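What follows is a short report on a single structure.
Apart from one protein chain that is not included, each protein chain of the complex appears where it belongs.
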Amino acid sequence: MIAFLKRHEGLWLFVHAPAAIIAAIVALLIMLGAIFAPWIALVNPYDLSSFSLFDGLLPPIWEEGANTKYLLGTDDQGRDMISSILYGARLSLVIGISALSIAAVLGVGLGLAAGYYGGRFDAIVMRIADVQLALPAILTALLIDGIARGLLPAAVQQDLRVAVLTLAIALSLWVNFARTARASTFVQMKKEYVLAAIMMGQRPTRVMFVHILPNILGPLLVIMTVDLASAILLEATLSFLGIGLPADSPSLGTLIRIGMQFLLSGEWWILWIPTLFLVALVVSINILGDFLRDVFNPRLR
Amino acid sequence: MLAIKDLCIKFPSRFGDFTAIEDVDMTIKPGEIHGLVGESGAGKSTVGAAVIGLLAAPGYIAKGDLSLGDTDLRKLTPAQAHALRGDRISMIFQDPQTSLNPLMTIEDQLIETIQAHADVSDTEARARAVDLLEEIGIKNAAQRIKSYPHQFSGGMRQRVVIALAICTDPELIIADEPTTALDVAVQSQVLDLIRRLAKDRQIAFMLITHDIGGIAQIADRVTVMRQGRVMETGETRQVLGAPTHPYTRALLDAVPPLDRRIARFRVPDESSSATATATKGNQAETWLLAGEKHAPMGLSLDQITVQFQGARSALWRKPEVFRALDEVSLDVRPGTILGLVGESGSGKSTLAKTITGLIAPTSGTMTLGDETLPGGKARNRHHPSRQLIQMVFQDPYSSLNSRHKIGAILAEPLWFYGFVQDQKERQELAAAMLALVGMQPDAIDKYPHQFSGGQRQRIAVARALLARPRFLICDEPTSALDVSIQAEILNLLKDLQSKFGLSILFISHNLAVVRQMADDVVVLRNGIIEESGASEELFERPTVDYTKTLLSQTPVLPAQWQSAT
Amino acid sequence: MTYRNLRRSALLGSALTFCAMGATAETLRWASTTDPQTMDPHAVNSAPVLSFLNNIYEGLVRRGQDMSIEPSLATSWEPLSDENGWRFTLRQDVTFQDGAAFTAEDVMFSYQRASDEAADVRSWFAPVSEVRVVDDYTIDFVTTAPNPLFPDSIANFMILDKDWAESNDAALPARDAENYATMNVNGTGPFTLSSRDPGVRTTLVPHEAWWDDASHNVTEAVFTPIGNAATGLAALLSGEIDFIQPIPLQDVSQVEGRDGFKVLEGEETRVIMFGFGHEHEALLYSSDVTDTNPFTDPLVRRAAAHAIDIASINRVLFRGKIEAANQLVPAGISGYSETNQNRPAYDPDLAKELLAEAGYPDGFSFGLKCTNDRYINDEALCRAAASMFAAVGLNAELTTGPVRDYWTQLREDDFDMYLLGWSPGTFDMEHPIRFLLHSQDDEKKLGSWNFGNYSNARVDELLPQIQQEIDPTARQSMIDEAVAITQEDVAYIPLYTQPLIWAAKDNIDLTQRADNFFMLRWVTVN
Partner (left out) sequence: MVYFILKRLIQSVFVMLAVAFLAFSLFRFVGDPITQMTGVETSVADQERLREDLGLNDPFILQFGRFTGDMLQGDFGFSYRTRQPVAEMIATRIPATIELGVVALLISLLVGVPAGVFTALRPRGIATQAILMTTLVGVSIPTFVIGIMLIFIFGVQLGWLPTFGRGGTVQIGNWESSLFTIEGWRALLLPAITLGVYQLTLTMRLVRAEMMEVMRSDYIRFAMARGVPMRKLHYKHALANTMVPVITIIGLQFGGVIAFSIVTESVFQWPGMGLLFLESIRFVDIPVMGVYLVVIAFFFVLVNLIVDLLYVAIDPRLRVKDVS
């Protein structure tokens, strides 16, 4: 066992980092809950016939007037909080992860190419990144939303809200990947194994993706976790501002937005339970990100 | 004065404590230069760090005595230890480029250090600093003291570092590889300076270095370390002249002599590993020799000039053009080794990159065999020279892709150039080639980080050979390695060259190494060829002043201390 | 621009000094969700503007606390004897806030200004063919047809001073640029503007020479728009503002439960309803019925009406604050049909039966469009309704969005069913018949908000008669007939009357009017 751990340093560190373990368990539980939501949730918030307004505004089980069927109470639509949260986390994670994937592919691709070719191509990519940076995420989301509105027929817009939001978040995250990939690529470009590959006459794409990419994955992985957290938060913020998802396809952010109406009304659980879940999820991901950062940068240990 | 007794240093790790230094004894008297030599991992720097109280974080002194004069260094509080630093013990680091705070002027750093240990006014401190700089050999010090570190050249910067180390009149200076990052000429000046300071100011020096030649020149006493233990200690003349310990002996044997050419280095444990895998290596040998047209191929450069556009510094001024290579002509005869010698910045690496097509020459022609070699982008990815010319790089740690297995790294040329179609066959041949370069064939399933620098350099050589090259460029292939490893690699290269009749361009800043390897030599300086000719001829009778100076400044073991081979 | 800025700065500076000195008990600080976008009474026809400017400008008539029409700048009015139209006798000795005297010329000027192409309120004057100044204090409005409701319809027609407007280049409302009247006022009303920082703060002070007896004791009124409901309520509870309109329903109990605060509850005149795409040939958003439109069948519409459990909606979403609606206006509005007070009961079984009878025993899916920022709890309402529809087999594909492009979508017929709230601008049943029930007729500007184009020949026939009938009984019976027809047809599903909930500190006495207008002249700070 020790020998195995010795060989896999990351794993060894992990076993000895209690915060990371707790974070991983929390994140894993939420993710499993999200994945298996259709099987474990009491009601399906998307299926309007599965719940009734009649059950609305029930408090969590430990409060007076609760219904034991709904452990954490219900919202103003009569939806079971736990079910909403599981489905919400599912949607948040789907959006977060797909946005992240798009951003990573786009950003890493451009960053690698910019770092590899340098010169004019690099300058152009970086100027585009500048433009992107000058447009904060919220504005980007609005722009994408606007395009979708203009270009897509109304009938499909609703169905594409998730896609639009995902794209908007992806666009506001790719710069991070591009910059990191570019900087790391610059470092790798000076390494002799890259020179060796270029001298052999290998295709630029092969040099970039087969040789350089595996060597810059470390910092990218760190960005990925941190940005997954940002993506989830960004989605929540956009939903809070009312430019995110509609209320009938509730992500964690939308649930919080809805819950915000009950901030002062006494039905605290509608706001604070989803918020707690969101924060727990994001904190866990961030802790894992921190942990990864330490693994990839041993000198900070 | 400095007395180290039974020093034992441990680094706690997750799998128990690791003992870095064990039972080290050493004394250094005022005015004495005490050389601490050994290969990497010997624990030299750890001893130095322990003395000055700056042991890297988890490390601790497990036992032993450390005293400076009457002061017991181990009993000091952190504050006392810090007050002592600079005041009584100071330190010089290896790289003058990074040893100075880039954001502060030399003046600020000097005054700050002086005032940290003496209650003097700014003016007084400045006067002292200027005097010191003059003494150290910086002209026009009153003016230049206002400069920032980046405005000094490497040698000058190391002088400033020394000035900073001695400005508080310490009793002991720990010099950790003070000349390693410097060119030969500057090296000898810095060594001279150290010798002068020891003599004039009676400062004791602990000179940590792997450069036995340098030690031989200035150290009064020498301690040889290996793996945290002292192997041998004593007067320099005695230790280096008549070593009693076999390790010292082996170490000295591995140092390439400058004054003569030896056929092979004596490396004690080489033979055993080589024979064990020799039979397996035959397969690779056969394969290499079976390559069509394996006749050696020469390379000639004719009037190659490479210019770089400098950074544009002003809008209305044209950016300055920097000439990295100026009408360089040279000829690598088929089947021979051409040694290319030069200090840093002389254009050696630019030349290698030009030949490999990474840089386009501004003018001039290159010829490989009978064909003209297009330069830069004009040479497309499928040009035959991509295969015919291969390169062995300087840094074995970065020349292998750390995310690929050795097998993948070695099979790549076989696959890429279409030599072997079958995946299994490729792995087999790769393993055979490993055997040929003196490695265990099972290495193909491991990753580069599981190997030492010397082993990696062998792998790099194997990779180059698997391209079936006709022309090999070795760019400082041993400068990152310890001497004993260097000796092994040089032996390997010699063997391979004679066996396969390769044409090699051997680039190095180390004259002694070049003498051992090259048939012909070219001396490059600031992009211009100073001198060229047959190797032995040139080393015996250099005609150009620059070559002569280079030769005279290279620190060597006195001939009488070297063993006859 | 610099010049203007400098002047504004000076103005603001002095206003701030004033604030600091005059911070007495009679300062009223109030908040609402939206800032009036302009101070020009004719430029924009929107509730926040009209509500706010009613404190500054006055019309010929005004509404009392119970919404009834009462004399304002006109002391009396009667129908013209020889032609269609009305004669208004104007009040004498009225002065504008800058001291100028009020005469019929100002009314004439204001009419021309408000009926100009550049004015957003010109539709009020669509029936008017001519306006004649008889003398300084008499003015005639001639209409193309008999128009018994005309005086009611111009309660928000505000009079400004001709000389002031003309000398400040504000003779016409600003359309795509600002003019003097966008940021400055000169009305005859009880309050005048002392400073304005759009979107941030607007301060009013009493008009000392107001013609009417001031029943308020406000010496300064500061208005702040607060868009975020939670922030607004927090501001009230932390004591930074005295009064806020509206507050979210769910917070009522919190405010009531605290010492020193009170809640004013009332009903707006706005009825919330679902509308159908009556003339669509096929459903747009259905996944199972794509070749026909079941909503053309009254049985299906009736089934939908029976699916709604208004009691649960009231209890959970509206905390018992709403009144179920049975027609397109709430009880109490003139023309309300007393004879048609029944609304379809909540009866999911009956709904299923009706669907089966119509040929959809398993129901069908369709698209439901809703706003999410227009009406109180609009989005929650639609989600609840969709859930209730689903329970009987009507599977609603819900689309909610901001109101900013909602009307456009409705105009483009992009819906199967939609949410609409309607407040009768004239406080008469004729208003919704004209806008919502009459067939679409662009030329006559009838049925312009009848997005689904409900069309019934009899209703179309009745409307002009209702408009011209002077005799109240005859008029009411025609209205009753129209209401009965549309109820039978289930032209819309009226749901409830939107509640009106304001909150204030205990020491503020104020009047909540059914049109959600906040009148400073009825405020007392104790």
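Every chain is named by a letter (A, B and C) in the order it is written, and numbering of its residues begins at 1.
Here is the rule we go by: a residue touches a chain if its C-beta (ideal position, glycine included) is under 8 Å from a C-beta of that chain, and two chains touch if they have at least 3 such contacts.
Just so you know, these numbers come straight off a predicted model, no measurement behind them.
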For the chain that's been dropped from view, list the shown partners it touches. A, B, C
Pick from B:I52, B:I145, B:V230 or B:L557: which residue touches the chain that isn't shown? B:I52
Out of B:T46, B:S90, B:Q455 or B:S503, which residue would touch the omitted chain in the full complex? B:S90
Per the whole complex, from A:A24, A:L71 or A:L135 the residue touching the absent chain is A:L135
Under the stated touch rule, tell me which residues of subunit B contact the chain that is not displayed. 52, 54, 82-87, 89-91, 93-95, 98-105, 109, 112-113, 116-117, 147-148, 150-153, 156, 161, 164-165, 168, 174, 312-315
Omitted-chain footprint on subunit A covers residues 19, 127, 130-131, 133-139, 142-143, 145-147, 149-151, 229, 233, 236-237, 240-241, 243, 253, 256, 260, 263-264, 275, 278-279, 282-283, 286-287, 290, 299-300
Touching the hidden chain in the full complex, which residues of subunit C are there? Just list them. 1, 4-6, 9, 12-13, 16, 20, 35, 37-38, 40, 43-46, 117, 120-124, 174-179, 182-183, 197-201, 224-228, 230-232, 234-235, 237-240, 373, 402, 404-405, 407-408, 411, 425, 442, 445, 448-449
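What we mean here is this: only the chains that are shown with their structure count from here on.
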Centroid of subunit A to centroid of subunit C, CA atoms only: how many Å? 43
Would you mind pulling out the distance in Å between where the CA atoms of subunit A average out and where those of subunit B do? 47
Could you work out how far the Cα centre of subunit B sits from that of subunit C, in whole Å? 85
What are the residues of subunit B that contact at least two other chains? none
Write out the stretch or stretches of subunit A touching subunit C in their complex. 47-49, 51-54, 56-57, 76-78, 149, 154-155, 157-158, 242, 246-248, 260-267
Partner subunit A, residues of subunit C touching it in the complex: 229-230, 233-234, 237, 248, 250-251, 253-254, 284-285, 309, 312-313, 315-317, 372-373, 379-380, 383-384, 386-391, 395-402, 405, 409, 412, 414
Please name which positions on subunit A make contact with subunit B in the complex. 2, 6, 12, 16, 191-193, 195-203, 211, 214-215, 217
